[in-house]
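Provided herewith is a single structure, encoded as structure tokens, for subsequent inquiry.
Left out: one protein chain. Kept in place: all the others.
So, chain A:
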Amino acid sequence: MSTTTVAAPLTNSLTAGKLPKYTSLAVLGASWLVAAAVFLMLQLSGASKDFNLAGTLFFGTVLYCVAIYLLSYFVEGVRKAKDRLVTALVTAAFVVALLPLVSLVVTTLTNGLPAFLTPSFFTQSQRNIVGAGGGALHAVIGTLFITGLAGLISIPIGLLTAIYLTEYGRGRLARGITFFVDVMTGIPSIVAGLFAFALFSLLFNDPGIRFGFGGAIALSVLMIPVVVRSSEEMLKLVPNDLREAAYALGVPKWLTILKVVLPTSLAGIITGVMISISRVIGETAPLLIISGFTASMNYNLFSERMMTLPVFVYTQYANQGADAQAYLDRAWAGALTLILIVMVLNGVARLIAKLFSPKLGR
């Protein structure tokens, strides 16, 4: 009897009841295989025409959640089982969020590339075009003009406000501005367009007013709060020692800000500005309302309708002519152009932030 107790292996209380490390991967693979087998049988029996990959992955993952929970429940206990279940669910949530992004990028690329690669897309407008052909030059020019003017208006105002909030602002005005800048970031873009329309149709007494400058004003309303927020964050990062060193040398406050604070945070501010541009360059609704749409070139911001890329995409989709496919192709090509512009702006912004940001502690 005593021999049996000696022969029994000593159980390690720390590893007891613990699944080996490879368990989750093995169970995941097994679940997918089982789901694949079920769908393969469905396909062979003729119930469905082709192999259902999405269904396989979906039901395989659901099966994994159930299997790992039960397995862990019986080996490791209910607490560990819950932990494993939540790990699976949280990872699944992340993958689920990636699906639309991947699907969107792939569809835009496959549908947009043919028209995007036609040479006329960036050299011609849509004037007198019925059916295939023509291009989006008028929309690209309009987007550059309107977004550029919006930037010219919002960057100085936004930057000065950020300087006020970090360097001068105290008391109720500063707190009020901070609060309402945050609230302004939540203004629906279409309301900004309606505001520009209401303002200018009253000013010029023209109930059907459409022009590029109004679009720039509408975009500025959307862009200013973003510029303020990002620049404010960057200005706050400038160490106080630098300011105090400048004051100690007798430099006036405004020169300290211009020559010390701003250059130190310049990279971050440029990043913020580029991200704010990428935010407004894709805005459709306000431009649809105040800038309208046209098929012709227009270089004058202060008169006549002006086409922009997002509105181009929308109108090509919404007002399809007899040859619908040509219009859809152009819409997707416009969407591809927009996505490329936005991604390039974002990428360059991140690069600038990474390369030129001041190396602080952390």
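Assume a residue touches a chain if its C-beta (ideal position, glycine included) is under 8 Å from a C-beta of that chain, and two chains touch if they have at least 3 such contacts; residues count from 1.
What we mean here is this: contacts and distances are computed from a predicted model.
Colleague: Which protein name, taken from UniProt, belongs to the chain you can't see among "Phenylacetate-CoA oxygenase subunit PaaI", "Phosphate transport system permease protein", "Tripartite tricarboxylate transporter substrate binding protein" or "Ion-translocating oxidoreductase complex subunit B"?
Modeller: "Phosphate transport system permease protein"
Colleague: Consider the whole complex, including the chain that is not shown, and state which of A:L33, A:L53, A:L89 or A:A324 touches that chain.
Modeller: A:L89
Colleague: I'm checking contacts with the chain that's been left out. Which of A:P239, A:P252 or A:G321 qualifies?
Modeller: If we include the chain that is not displayed, A:P252 is the one touching it.
Colleague: Spell out the interface residues on chain A facing the chain that's missing from view.
Modeller: With respect to the unshown chain, the touching residues of chain A are 79-80, 82-83, 86-87, 89-94, 96-98, 100-101, 103-104, 107-108, 111, 156-158, 160-161, 163-165, 167-169, 173-174, 176-177, 179-192, 194-195, 197-199, 201-202, 207-208, 221, 224-225, 228, 252-255, 257-258, 278-279, 281-285, 288-289, 292-293, 310, 313-314, 317-318, 331-332, 335, 338-339, 342-343, 346, 350.
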